[in-house]
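Apart from one protein chain that is not included, each protein chain of the complex appears where it belongs.
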Amino acid sequence: MQDNLRTRMGWLHAWVGFIAGLLLFCVFVTGSLSVFDTELTRWLQPEVPPQAPAFSPQVLDRTLPTVRELLQQGEKPFITLPSSRDPFVRVQHHDGYEFLTVPYNPQTGEQLQARDTAGGKFFYDLHYTLRTGLYGETLIAAAGLALLVTVGSGIIIHLRGLISDLLLVRPFAARLRAWLDVHILASVPFIPFVIMMAYTGTFIRTRTLFPPVSYISSIQNFVSPHRATEAEPPETKRDIPIGPSLPPLLDVAEKTLGKGQTGFILFLPNSVLFSRTDMSGPLLTREHVDFSPVDGHFLRHVLLSTPVTQTQQLMEGIHYARWTGTGLRWLYFLSGAMGAIMFASGAIIFLMKRRKVSGKRVMFRVAEGLTIGCIPGFLLATLAFFWANRLLPTSLPARHLAEVHCFFAAWCLSSTAGMLWSLLHRALPGWKIQLSALAFLGVLLTPLDFLTRPGASMLHAPTVFAATDICALLLGLASLQMVRRLRC
Amino acid sequence: MLILCLVFWLLGLGLQAACEPKMLRFARLPDLTLPPSVRWGRFIFPLLGLVIVFWSNPVVAIFVWAGTFSLAAVIVAIVWASLARVLESRR
Partner (left out) sequence: MLRGLLALGLAWTCAHLITVGSPQWGPGARHDSVVFGQMIAIAAFPVLLLIAFGTQKPLHGALIAGTACILAALGLLFHA
């Protein structure tokens, strides 16, 4: 083969893209879902009605017993105030993986009896840690760098046809041509989005890859605190002060932050932080006004505003997209979904191009098995999570963990099945079975929602429920169509 | 604002498709020699979209403009592919 810039970039694009792409497919799917994490939590807690009465600040004090209980358990609870995305007051805490939430009526302060769920934040955690903490963060940050390299090489390969092929998609052409067109359509128009998300996302987790100290010191830093905690005696139950009333403090905080600009109230052992809402603008400032947890006197106002910090805040704000309105949020979601299609089609093209020559090799079978596990398998597990949320008994202890276990069990099962089918040279039935199962779970999610949601009605206004059901339905129908075409 | 910007991108990209020989060959359409004033629409419509989003909300303007471009490209490509299929089945 002729050795020129395009062939070299083609090699880099294919191999780096395939290896990182399988992981990045999962990252883009979970990232797209995380754009609607708050809304998904509402779908996952169907007992909480779609509409809520207006917020009265007096109800904040009624959440304090729950807050105090969590503080006694050594947690760092926080209260999220109602917003356009979620009209309920919620007490939340991080259990090491997800933010678990307890909803309250924003007018009466009455606690709503909602099921224990990992919520939409499950996808958020999966998006940047894969539920494996620092190791997952490092792996995903490395995949982010690989994505930047893949996009760069892809642009170089495709530079000549960047404009002429921009709108060209031939779904009824030869299979490889059709998949290439899909790959180009899912990538070229979304290049600005992909570069923006890859750069900002990798930047947010840079410390895991490029710490500002040498690698030896950073490994020592990583290892030594663990040793210290192992030696520590078990923490005794702390005495938590009764604490000040929150509504007057909210008034004071809003004099600095602005009316309606308080997003959440974080309770730390030595202070109560009234933090600016992430929805206030593209800069994720996390500006906060702090008060004493004992008598509520003003402690400090924290706002970092140097040019570099503001750039950092802007990059975080752009990546998290919490400031956007509904329309822009949907654009983020669609762009993320197209990113996932880009990785899926790229992986399929990679396999198609090598099937003739290397189709019988074990490594090829393994690669195809991994692809089945990562693409339809991951989507299957995602839908299994939604099904588990509605089918598991609400009284189940540690129910949120049971949902997560269902997700991983489904993923593990589908990956193992995909790998076995592939190793047995039966990859096509493997694809078909997984896609059929995906279609089944996707299409039937709407009936499941109607059957298991209290007060469900066909004639309700567009809500998070309708949007989630329609997305699952579309995914199911797309899978069905793919199964149909695979039979040809 | 978002919808309007999307419409402008659809018009701009639709014209781009109609001016692109490769796209015309794919749909088996004859060479449409559009007058220069119409061809300029490829650049004017997107710019109009940008002006409108800036005028409406400068903070989100670039994001909406870039996002609607991506969405419009997908829509135009799918519509064009469907058109080509319909024209092919009629022959």
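For reference, chains read A and B in written order, and residue numbers begin at 1 within each chain.
FYI, contacts are C-beta pairs under 8 Å (C-beta built on N, C-alpha and C of every residue); 3 or more make two chains touch, one makes a residue touch a chain.
None of these values were measured; they are calculated from a predicted model.
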Review point. The chain left out here touches which displayed chains?
Key: A
**Study point:** Full-complex contact with the absent chain, from A:T132, A:T206, A:S245 or A:T416
**Key:** A:T206
Revision key, fill the gap. Per the whole complex, from A:G152, A:P192, A:G296 or A:G325 the residue touching the absent chain is A:G152
Revision key, fill the gap. Only one of A:M9, A:L70, A:V89 or A:L168 touches the unshown chain, namely A:M9
Revision key, fill the gap. Omitted-chain footprint on chain A covers residues 5, 8-9, 12, 145, 148-149, 151-153, 156, 199, 202-203, 206-207, 209-215, 306, 308-309, 311-312, 315
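Rule of thumb we're sticking to: only the chains that are shown with their structure count from here on.
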Point to revise | Separation of chain A from chain B, taking each centre as the mean of its C-alpha atoms, in whole Å | key: 32
**Study point:** Partner chain B, residues of chain A touching it in the complex
**Key:** 163-172, 185, 188-190, 192-193, 281-282, 318, 324-325, 327-328, 331-332, 334-335, 338
Check your understanding: Tell me, which parts of chain B touch chain A in their complex?
Key -> 2, 13, 16-17, 20, 22-23, 26, 59-60, 63-64, 66-71, 73-74, 76-78, 80-81, 84-85
